[in-house]
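Of the protein chains in this complex, one is absent; all others appear in place.
Labels run A and B following the written order; every chain starts at residue 1.
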Amino acid sequence: MTLDQLKPDLTATVTHLTTTGANRRRLMDLGLLPGTRVEVEMISPLGDPVAYRVRGAVIALRRKQAREIEIAVAQEEKTHAD
Amino acid sequence: MLTDACQTCPIYNESALKKLGVNTENFDFVVALAGNPNTGKSTVFNALTGLRQHTGNWPGKTVARAEGGFEYNDHNFKVVDLPGTYSLLSTSTDEEIARDFILFGQPDVTIVVVDATRLERNLNLALQILEITDRVVVALNLIDEAARHGIKVDERHLARELGVPVVPMVARRMVGVPQLLQAVEEVILGTYPTRPHRIKQQDTRLEQVIGQLVNAIETQFPSLPNARWVALRLLDGDASIEEAVRNHTLGDLARSNVIAPVGDVIPLQAVAS
Partner (left out) sequence: MTTDLLQTANQLRAGMGEDYHDKLMEAIYTDASQIADRSVAREEGKVRWTFDRTLDRALTHPVWGFTVMGLMFFGVFWITITGANIPSQMLADFLLGSVYNALHSVAAALSAPAWLSGLLIDGIYLATAWVISVMLPPMAIFFPLFTLLEDLGYLPRVVFNLDRLFAKAGAHGKQSLSMMMGFGCNAAGVVATRIIDSPRERLIAIITNNFSICNGRWPTLILMGTIFVATLVPPALASFVAALSVVTVAAMGIVVTLLVSAFLSKTWLKGETSVYSLELPPYRPPQIWRTIYTSMIDRTMIVLWRAVVMAAPAGAVIWLTSNIFIGDMSIAGHMVNLLNPFGLLLGLNGIILVAYIVAIPANEIIIPTILMLTLTLGSNIAGAQSGVMLELGDQQVYQVLTQVGGWTMLTAINLMLFSLLHNPCSTTIMTIYKETKNLKWTVVATLLPLALAFLVTFSTASIARLLGWA
């Protein structure tokens, strides 16, 4: 499953980045790397981009980028911890 | 206007800090100011220099370097405000400006402004800077906002972990400025011996490789301040560092001690012509 499919109210963990080059580096700079917990913070009124809570910060990614991030959804309910 | 909140603090010694604004002639020490965007880096810059630099909430707003000065305990300091970046390992213009200045400009101290409310993410940049230089002071800004959100950072513990002074601050209310100045002075004078945190590479083979490369670099560029960082960059295939090696400017940069101010030029070669 990729990040763009993550439903609000669920927490997921990044498992793999399928992008390369500058895009991959930027995602990592923003703290998105395997093992990082992410959750949907809000969705743009036009449907794209989506903002995620990552390591305490709120980062907006376009869906095209989010598709390049593979995730595993945690089973528990969202805890609101950041 | 800037001093009203502080004249009442006991530590604040008005004669000790003299803001020099843009007057940066005849400085004794150079202080670089680094940090993520949105950490109040410019507020710290303004607090130190008395200038009113406005940069706004954006990465890359400080595209050109801003400079200012202050006098503290009879020493003149030049402050160089570097662009706010998340990292020094990617390839944006901002990051190159910040990285080159810290590496080759050899500031006497680099103040890393970190946001207490999102410490983990801010430490990414702080740790990268600690890889380059051991003369670092961490300004732990926005502790008031953190407290409001129920976040308390143990600055003593953080200082032990990072091996450099950590000063809790509320820069917009001048809280922590005297302590920051003191820490800067202590690091410069060596009265605070820093033991910077270095990133543990799990891979022992990698450490070997880095060691090999460091030797090769040190033979060729003996004046280089931090061969280990250059080695890491070369292993990462950093084009601009490779270029500096190829045309020998790597050594020049280190010797000249000054980097020409970088203007706000778009790297157009990156764009289709």
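Worth pointing out:
Heads up, the rule we're going with is that a contact is a pair of C-beta atoms (placed from the backbone, for glycine too) under 8 Å apart; a residue touches a chain by one contact, two chains touch by 3 or more.
It should be emphasised that the depicted structure is a prediction, and the values quoted were computed from it without experimental measurement.
One of B:18, B:75 or B:172 touches the chain omitted from the figure, and that residue is B:172.
Where subunit A meets the chain that is not shown, the touching residues are 22-26, 28-31, 33-36, 41-49, 51, 55, 57-62, 64-65, 80, 82. Although one chain is not displayed, subunit B still touches it through residues 37-38, 52-54, 56-61, 63, 89, 92-94, 117, 119-121, 123-124, 126-128, 145, 149-155, 157-158, 161-162, 172, 197, 199-203, 205-206, 209, 212-213, 216-217, 220, 231-232, 234-237, 242, 245-246, 248, 263-268, 270-272.
Here is the rule we go by: only the chains that are shown with their structure count from here on.
Subunit A and subunit B have Cα centroids lying 29 Å from one another. Taken together, the subunit B residues at the contact with subunit A in this complex read 86-87, 89-91, 117-121, 124. Per the touch definition, subunit A reaches subunit B in the complex via residues 22, 25-26, 28-31, 54-57.
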